[in-house]
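Below is one structure, written out as structure tokens; comments come after it.
Coming up: chain A.
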Amino acid sequence: MLRVEGLNVSYGPVQVLFDVSIEVGDGEIVALLGTNGAGKTTVLRAVSGVIPVSSGTITFNDVDITGASPRKIVQSGLIQLPGGRGVFPGMSVRENLEIGAHSLGRDHARRRRAIDAVLDEFPDLRDRLDQQAGTMSGGQQQMLSLAKSMVVEPKLLLIDELSLGLAPKIVEQLLETLRRYVERGVSVVVIEQHVDLALSIAERAYFMERGSIRFDGPSAELHGRDDLLRAVFLTSTGGR
Partner candidate 1 sequence: MSTKVIDTSVLPKTERRRRAPSGTATAAAVALAAAAIVPLLLGDFASFVGARIAVTAIIGLSVIVVTGYTGQLSLMPYTFVGIGVFVAAHTITGWGWPFWFAAAFAALLSVPLSVLVGLVAVRLRGFYFAIATLTFASAVGATLFEWDAFTGGQKGLSVARPVVGPIDFGGDKAYYLLCLATVLLLVWMVMGLQDSRIGRAMAAVRENETAAATLGVNVMKTKLVAFVVSGMVAAIGGVYHGMLLQSVTRTPYQTPFVEAVGVTLVILVVVGGMRSPWGPFIGAAIIYVQLEVFRTALFLQYFIAAVTAVAFVVVLLKLPDGLVGLIKHEAANVRRAPRRGGIRVAIIIALNVAVFYAIWRLSQ
Partner candidate 2 sequence: MTGTLAAQVALIGLAKSGVIAMLAVGIVLIYRTTGVVNLAHWAIGLVGVVVYVLLTGGDVVPPLLAAAVGLAVSALAGLVAQRLVFSRIHRSQVVTMILVALGVGSFFAAVSQMLLRGQRGEIIVTPFLPGGTVDVAGAVILTSELITILVAMATCAVLLPWLKRSRSGRALRAVAQNREAAQLAGIDAARYAELAWVIGSGLAALALLLLIPHSAGEQGGVLSVVHLVPLGSLLIPAFGAALVGGLISLPAALAGSLIFGLVQELLILAPPPIADEREVLAFVAITVLLLLRTERFFASNAELEALRS
């Protein structure tokens, strides 16, 4: 479904990604792990088209999307959940969902149907349609962020930090929703600080360090690689 080959990215004179290659199959969950500043988020941003690529190719469903505009990429069914604050805090829940439906075009009825369909999956949000997103709890905001991304029925979802700062119970709720979508054939790439969580949901994992892929393979195999995981655990245990 997604094939990234030999991706190089620079911020000004500083190169931050070196020959990164990633592959994601249909209906697959892939974890992207690594130390802080390893370049995980940069990979997602490059794939989404919000930062320029120096070299390499990105193919999505056999279409070359390297250097395409974020708008084109979203329209082709590839959506990224922004890291951190993914919602628009000054807007209501309904408006946030409308923003999610932006790329469906000017047809008001079509946007409304798409939003209604998503609200069926996220019933909690239906009661809060007029609440300001910024006044909701972190978990609810992340729920909204996910819902907002699902309005356009993406085929591939890129998630930057699903569990960041959320209670395990809420994370479990989010994962349940996510699994429902995966069962319907949506593929997912997820960045996670919480390694155990990532490896429990993903079939395959990539491990990054200083802008390069250091490992890729089945999640179970990565579990045995203490040499790689130590670095991550050292940074992530601090927050737990």
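Selection rule: all candidates are chains of the complex that A comes from, given by their letters.
In this text, a contact is a pair of C-beta atoms (placed from the backbone, for glycine too) under 8 Å apart; a residue touches a chain by one contact, two chains touch by 3 or more; residues count from 1.
Since the model is a prediction, treat every value here as computed from it, not as a measurement.
Touch with chain A in this complex holds for only one of 1 or 2, which is 2. Across the complex, candidate 2 is touched by residues 45, 48-50, 69-71, 74-75, 79-82, 85-91, 95, 98-100, 102-103, 106, 108, 111, 134, 148-149, 152 of chain A.
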